[in-house]
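Complex shown without one protein chain; remaining protein chains in place.
Per-chain residue numbering starts at 1, and chain names A, B and C are given in the order in which the chains are listed.
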Amino acid sequence: MSAQAAAVHGGGEYASTGIPNGKLGVWLFLASEIMLFATLFTTYVVLRISAPSWPRGWEELNVPLGALNTLVLITSSVTMVLAYAKAQARDKAGFYRYIGLTLALSFVFLIIKSFEYKAKFDRGHFPSTNIFFAIYFTLTGLHALHVIGGIVFNSGLALWGRRHWDHPLFAGRVECAGLYWHFVDIVWIFLFPALYLL
Amino acid sequence: MNSNAHASRHEASFWSRYVFSLDHKVIGLQYLFTSMFFLLSGFGMIMLLRWQLAFPGHPVPLVGGLISRLLPADWAPGGVLTPQFYNQLGAMHGTIMVFLGIVPLGVGAFGNYILPLQIGAPDMAFPRLNMMSYWLYLPGGLLMLASFLLPGGAAQSGWTSYVPLSIINPGQTVWLLAMVIIITSSLLGAVNFITTTLNMRAPGMTLGRMPVFVWSELVTAVLLLLAFPPLEAASILQLMDRVAGTSFYLPTGLVVAGQALKASGGGQPILWQHLFWFLAHPEVYVLILPAMGVVAEIIANGTRKPLFGYKEIVGSMIFIGGMSFVVWAHHMFLSGMTPALGNFFLVTTMIISVPSVAVLTCLIWSLKGGSIRFTTPMLFALAFLPLFGIGGLTGLPLGLTVTDIYLHDTYYVIGHFHYVVVTGTIIALMGGTYYWFPKWFGKRLNDFWGKVHFWGTVACMNGVFFPMFIQGLAGVQRRLYDPTAQLHNLTTQPMNVVSSFSAWLLFLFQIPFLVNIFYTIFKGERCEENPWEATTLEWACASPPPHGNFDKPPRVHRGPYEYSAPGARKDWIAQNAPEAA
Amino acid sequence: MNARNHASAAHVPHVRLYLAIFGALIFLTVLTVLVSYLHLPKAPAVLIALAIASVKASLVGSFFMHLKGEKALILAVIGVTLFFAGGLLLPLYDIAGSPTRVSQPWPSEQADKTQ
Partner (left out) sequence: MTPNYGWGLPVQASTFAPNIDFGIWVIHVAMFAIFILWSIFFVYLLIRYRRKPGVAADHGEGHPLKSLIPDFFVLAFEIALIAFYAIPGWSRIKMTTPPAQEANVVEMVAEQFAWDFQYPGADGKFGRRDAKFMDSANPLGLDPQDSAGRDDVVSINELHVPLGKPTVIYMTSKDVIHSFFIPEFRVKQDAVPGMRIPVWFEPTKAGTYELACAQLCGVDHSMMRGDVVVQTPKEYEAWLKSQTPQNADNPAAKPPENPANEF
C-alpha cells in the first residue's frame, strides 16, 4: 500500500494529475451518481408532461415538513464542511463535535422522512396508488438510501479516525466524505422543489 | 524497498493471496476464468437453441433426455424445447454474453491485468475497490444463472427486456436484481481504471506515450461510468413496477389474457427503451473498444513497426466515446418514437460510423512497410480487420432509416452485431489471450494447436453468421421459436441448418483452445520473459510479475511502439530502455 | 496548513465564510417555499424554482465542495457528465410532444379528452 500512498500524494515519482487518488475517485463516483439522478429527474419530467393530469405538489405533500427537512440537510452540509475544516486544523475535539452533529442531523432527516411516509401510508397512499406517488416514493426513497449510505460512510470514518487520527490520508478521506454528503444535499435541493413545490 | 516489505506481509494466507486478493493481477485472472466460464455457459445455451431453430419441434439428440429429466417438466418434455424455455435461452444468452462474458473479459480480465503494467503502476489506485468489484460481479453472475431454477424460469423477454412484456413475464425480478449488482461492479471498476490511468502513470509516461490499449480501456471506463447509471435507474423503476405495483412503464388500460391488468397506469413503455438503449449503445462500444486496443497492440508488435496514425486511432476512440451517447435511438426508428427524431439519430449514427472506419483504416495501413510475422496472435489480429469490416459495413443499411424499416428486428440485425461482437471482439480477445499468455503464466501456448483453433474458429464463425444476412434479407424475424410457422421464412430455412451445424462445429473447435490453455498452465515449459520482443512496459518486468510489479517505477523515455528504429542494434527498443548513449 | 497556530489564523475566515453561505442557503430555501405559496401556474413556477435551486446548488458546490479554484480536470469531469446528462432529455421531445402519435388507447376516448 505504501507505493500507492506515495502515488496518493499526487505524484511522488508518478506522472499524475496532482489530484489525490481519493478525491479523483470520489468525483468520478459522483459523476455516475449525477447520471443516476439525472435519469430519475428525466423520468419524472417525461411522465409528468405526458400525463393527462398531475396533482400540484402541495395538494398531496406536506410542504412545511419538506422545507424543514431541507433546512436540516443544509445544516448537516454546513456541519460537515466545518468538520473537514477541523480535521485539516488537526483539532480532534472540534472534528468529532461537528461530525457528530452531521450524523445527528442525518438521523433527524430520516426521522422526518419516516413521519411523512407514515402519514401517506395512513391515508392509503402507496407507490401503487398512482403515478404521482410512484414517482414520489421512488425518488425520495432512493435519496433516503443515499442518506443512509452517507450515515454509514461518515460513522465508519469517525470510528476509523479514533485510532488513525494521524494517518496521512485521514484529512483527504474526510474531504471525500464531505464531497459525497454535499452531493446528497444538492440532490435534495433539486428534489424538494421538484416534488413539493411544482 | 517498501514494495517488498508490502509483498511479504501479503504471502500470509492462501485466502488473502488467491481468493480475496488485492493484487490486480490475481483479480485479473479471477475475472479471466469467471468470464470464460460465463462465455461457455452462454455458448452452451445457444447450442440448444440452434437445434430448435434448425429442426423445430424435434427432440434434441444426445442431451435431449438429460434436459427433459433435469429441467422442470413443462420446459423440454421428451427433449423438445417449449417456447418459454426457448425464450429463456435466448434472453439469457444475450444477457450472459454481453454483461457477464465479454465486458468482464475485455475490461475486467485484460484491463485489470494489463493496464497497470502498461502504465508502469504498482497496482490499481484502489485495490480494495478492485477486489470488491470482482466480488460483486461473481454473485451477480451466479444470481443471473441461478434464475433458471426459479419456478417461472429465467427472464424470457429478450436481453433488452422490453416492457410491458418484461413486467408480465416471470423471471424478470431476479434478472433486474442481478443487473443492478453487475452494474455496481462495473461502476466501481470504471472509477478504479480512470483514477489509475490518470494518476499512476510511470514517470515520463505522458498521455501521448500511453499504448493504444490503455487509451481504449480509459475511454471504455468513461463509457461504463457515465452510461451504466441510467440503466441502473431504469432497472430500479422496472423492479418497482414488478414488485411494488407502480406503473412507470405500464400505460392505462392494459388487458392481459382477458383480464384488465390492475395497475395504476400512466406509464410510458417507450421510456424504458430510451433509457435501456441510452446504456446499451455505449455498451456495444464498451464491447468493441478494448478489442480495438488489443488488435492495435498485436499488430504493432507483429509488423515490427510503429502503428500508423497513433493520434488518429486515439482521436477516433475518444470521438467514438463521446458520440456514443447521442446515437442510441437508431435501435428505435420503428418503435413508436417520433419519426422526426429518426432523422436526428440517423445523422449522429452516420457520424459515429466514420471514426470506426478510421481506426480500421489506420490498422490496415499499419501493415504497409512492416515485416509481418504470422504468429497465432497476429493471425487473430489480422482476421479481426476484414471480419470487423463486414460487421461495420452491414451496420450501414440498419443505420439508414428507410432501409431499417425492412431490416429492423430481422436476422440481418443478428448477423450484423454478431459479426461485430463475435468475429470482432471475441476473435481479438482470443488473440490477446495467445499474446499475453506468456505474461500471465510465463509459458507460451502451443502454436500448432493455436493455428488449428484459429482456422477452425474463423471458418465456423463465418458459417454461423453469414447465412443470417441471407435470412435477414428474406425478412426472417428474430427471436422466432418456430421459423417454419410463417410462410416467408420457409425458403431460407436451410440457412438455419447451415448456421446450426457451423455453431456446433465452432463449439468443438473451442476444445483444443481450452485444452491448450489448461495443459500449458500446468505442464507447459517456461519461456523467456519477453517472447514477442515487445516494447510496451508490461514486458519490462518478470512474467508473471511479482506483487508490486516493478522494483522501482520504470522511467519512460519514448513512445509505445519504437520498432525498427533506424540505426538501432535490435529492431525494438523498450519504452523504459535508457536513452541510447 | 497543518501547523496548529498557522491553521487557526487561516481557519477563522473559513468558518465565517461557511456561516455566510449557510445564511444564504436558509434564505433561499425560505424564499422558494414562499414563492410556492403563490400557487403560480406551472411554467413560471418551474423556472423560478429551478433558478433558486441552481443558485443553492452552485453555492454548496463552489464553497462547500471547494469547486471554486478546483483543478481543471475535476471541472472537466463534471462538465462532461452534465453534457451527457443533457442527452438524457432527448426522449423528452419524443414522448412529451409528438404529433404523429396520440397516446390514447381507444379512438372514442380521444374525442372527449383534450390532449
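The rule we apply is simple: a residue touches a chain if its C-beta (ideal position, glycine included) is under 8 Å from a C-beta of that chain, and two chains touch if they have at least 3 such contacts.
For clarity, every value in this text was computed on a predicted model and none was experimentally measured.
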item: From B:16, B:477 or B:530, residue that would touch the chain that is not displayed; value: B:477
item: Sole residue of B:16, B:401, B:510 or B:530 that reaches the chain not shown, by the stated touch rule; value: B:401
item: Listed residues B:149, B:485, B:511 or B:542, member touching the removed chain; value: B:485
item: Interface with the unshown chain - residue positions in chain B; value: 83-84, 87, 157-158, 162-165, 168-169, 251-258, 260-261, 267-270, 303-306, 308-309, 311-312, 334-336, 339-340, 342-343, 346-347, 350, 353-354, 357-358, 361-362, 364-374, 382, 385-386, 389-390, 393-394, 396-397, 400-403, 405-410, 470, 473-475, 477-483, 485-488, 490-492, 563-566, 571
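Definition applied: only the chains that are shown with their structure count from here on.
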item: Chain contact topology (line, ring, star, complete or other); value: complete
item: Contact-richer chain pair [A-C vs B-C]; value: A-C
item: Chain A and chain B, separation of their C-alpha mean positions in angstrom; value: 34
item: Chain centre separation (chain A, chain C; CA means) in Å; value: 14
item: Chain B and chain C: spacing of chain centres that average the CA atoms, whole Å; value: 37
item: Per-residue overlap in chain A, given as positions that touch at least 2 other chains; value: 17, 19, 24, 28, 31, 35, 38-39, 46, 50
item: Residues within chain B bordering two or more other chains; value: 198, 226, 230, 268, 271, 275, 278
item: Touching residues (chain side chain A, partner chain B) in the complex; value: 1-4, 7, 10, 13-17, 19, 21, 24-25, 28-29, 31-33, 35-40, 43, 46-47, 50-51, 126-131, 134-135, 137-138, 142
item: Residues of chain C touching chain A in the complex; value: 1-2, 4, 7-8, 11, 14-15, 18-19, 21-22, 25-26, 29-30, 32-33, 35-36, 39, 42, 45-46, 49-50, 52-53, 56-57, 60-61, 63-66, 71, 73-74, 77-78, 80-82, 84-85, 88-89, 91-92, 95-97, 103, 113, 115
item: For the chain B and chain C complex, residues of the former touching the latter; value: 198, 222, 226, 230, 251-253, 268, 270-271, 274-275, 278, 325-326, 329, 336-341, 344
